[in-house]
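Selected chains from the complex are presented in situ; the others are not included.
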Amino acid sequence: MTAKSWVLTDRSKGIWVEELELTAEDLGCAGASVRKRVLRGGLSDGVDVIEVDNGQFSFTILPTRGMGIWRGRYRGLDIGWQSPISGGPVHPGFVNLQDRGGLGWLTGFDELIVRCGLDSNGAPSTDVVADNMGNPSEVEVTLHGRIANIPANRVEIQLLPGDPPTIAVLGEVDEAALFYPGFRLSTCISTDVGANAISIDDSVTNLKGTEAEFELLYHCNFGPPFLQQGTVLKLPARLIAPRDARAVEGIDTYAEYLGPTAGYIEQAYWYEPLAAPDGATLALLRTAEGDRGVVVRYNTDQLPCFTQWKNTAAMEDGYVTGLEPGTDYPNAKSFERAQGRLRRLAPGASHEVGLRLEVHDNAAGVQAIEAEITEIQHQTGLEVHRQPLPRLSG
Amino acid sequence: MTAKSWVLTDRSKGIWVEELELTAEDLGCAGASVRKRVLRGGLSDGVDVIEVDNGQFSFTILPTRGMGIWRGRYRGLDIGWQSPISGGPVHPGFVNLQDRGGLGWLTGFDELIVRCGLDSNGAPSTDVVADNMGNPSEVEVTLHGRIANIPANRVEIQLLPGDPPTIAVLGEVDEAALFYPGFRLSTCISTDVGANAISIDDSVTNLKGTEAEFELLYHCNFGPPFLQQGTVLKLPARLIAPRDARAVEGIDTYAEYLGPTAGYIEQAYWYEPLAAPDGATLALLRTAEGDRGVVVRYNTDQLPCFTQWKNTAAMEDGYVTGLEPGTDYPNAKSFERAQGRLRRLAPGASHEVGLRLEVHDNAAGVQAIEAEITEIQHQTGLEVHRQPLPRLSG
């Protein structure tokens, strides 16, 4: 068996495939399938989706929404969360990022994994950039940037030989314009047949002729049945600090989660994660019983910052937690710059990121992950700050 | 004959019907038809429309624009108005609500009946809301809110047995997101075969886990041949007051309309309507001759406020009047709150509204309506204020 490829979209070559269905037979993998289609009606009208099923783990990729991952299901367990948006995924044409003081991104937010960036992520703010004249110009920066609402100009499905074989979906999303920063996100989202994991291999390239700052954060969002009363977040870290006064209130139980709680106000914690010598690290969200867990693996050389977002509000208000490794913390970009956390890319240079989502539906799997975390942590003590740190909270 | 149903859109079930045509034979009603299609080209590209014809009264429903009613025609008479937008109905993707200081809603405004809400209606303003941290945050509020530019996630046609049978179009439109208010508009727009009326039965439900304010106004808009020189608005009321200095100028003739008048500046009047003991009331727009009229029936328990919008400008500038029953007056939301006019919904609670549009094309019909109005009014005197009232004009 050799690699097979199906190009679905290529704007530069005028390629477009409206629908594609690859069966287990096409893929040569029992139980596997890939289906590409265009959603119609409501808020999803015109949204391209690629539904991947590796036989055990199914999930939906959104070329129209910056190659985000919408929702998944692993052996009967839902992976993702229930956003108050019931009709998604949402076409970017229905999203106005500037709405409600720069919070409009929320009107499209219902993904399992959504990238925040590439020019900026984090809270709405203002920043000073060079205008077309090279003069400093103040601009508004909207919540979590533009990349999640830009469609991919190139999309390809690949089947890679192996034992097991791998299903890969490649995409290119450009966040670029004249007198704007110009970045290309090239992603390969892959899963081995029968595996409990999705791998994301991303590259952010500076398309422009001058050096540029960028920000990139992976907003990985989980609700039930992984998030529930007593669920715990574990990750190796050298430091944890509350984002603000609200997070200070919960510092004694930062790692633990409530069940759905009407009126709950979000709490966020900044982590400085620890990693193995090669930078590899992970974060685990597991149930109180330890019989189920989701893991986000990443590399601190690529994504040195980690944010825990606890939003254990009522189910109907969006009961969810975000595990958010990033190049930076989702503060105002100007603050992150001042703290020296902005990465820069030379013309043509790229920043590579590998991120992997794993699901464990049994105690043995969860315990093995906990052992990994303990192994990384054991070298170093964990500082838990009870008050916000000036260098982390903007 | 039993009820029949055709689900056209159901995002949660992945149902989508691109085109549907129900003939008189399908419906079992001579002269009746229902046609669902998707408009293509220009500003309407991608707009779903459902064209209902009950044999005497035809009208177009816009699932893509929040289940508004675009235009109608009753026995050769146009129902609606000619907006300066000639290429509508307009897809929300071409509308930026924040344009021109929050007036962008106007770039999509050409409907016969358009709902204004659900979080807010009225003039652009600023308001203070709780942000994701529960802290007060100032946000811009755009003209007449978002609901008219949100597509329905569920659309269904029903044929209900009866003598005559009833054609009903059901829709669900969600105005909801994380950290935003969350409302569902559930509507049933129906007409009896051969009837001179359209009934709208709406329910606004608070989807969120906390109590929420909402605003809802039915902007019912009429031009020729109902609005013309000498046309009169009649409705039972205890009080009328001009909105502002411009309306003061016209207070002596508030009920009467000019023909198309180049350079005319809009005048608006606030009414406190009277109703029958069960809350039922109505407003009549009739020609000077009394041979034609349109009636808006509603209930003051559901919609206690009524606004008359006179915009008898030149035809090409939008010669139109709005009959606007609402939960509130279309002032800044903060003003309506201060006046105690904002309705609140507990988590999961709903506010029901029934509204009915009737057309009369003969003097006897118009006279019967006038008798109804007189009957409701006769118990109470009408206060006509010649100056704006502080409690009504924000």
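Letters A and B mark the chains in the order given here, with residues in each chain numbered from 1 onward.
What we mean here is this: contacts are C-beta pairs under 8 Å (C-beta built on N, C-alpha and C of every residue); 3 or more make two chains touch, one makes a residue touch a chain.
The structure presented is a predicted model; accordingly, all values stated were derived computationally and were not measured.
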item	value
Copy count for the complete homomeric assembly [2 present here]	3
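Here is the rule we use: only the chains that are shown with their structure count from here on.
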item	value
Distance from chain B to chain A - Cα centre to Cα centre, in angstrom	41
Residue ranges of chain A in contact with chain B within the complex	39-46, 83-87, 91, 93-94, 96, 98-101, 103, 106-109, 244, 246, 262-263, 265-266, 311, 313-318, 320
Chain B to chain A touching residues, read off their complex	8-12, 14-16, 18, 46, 48, 63-64, 91-93, 96-98, 132-134, 137-140, 150-155, 174, 176-180, 182, 207-210, 347-348
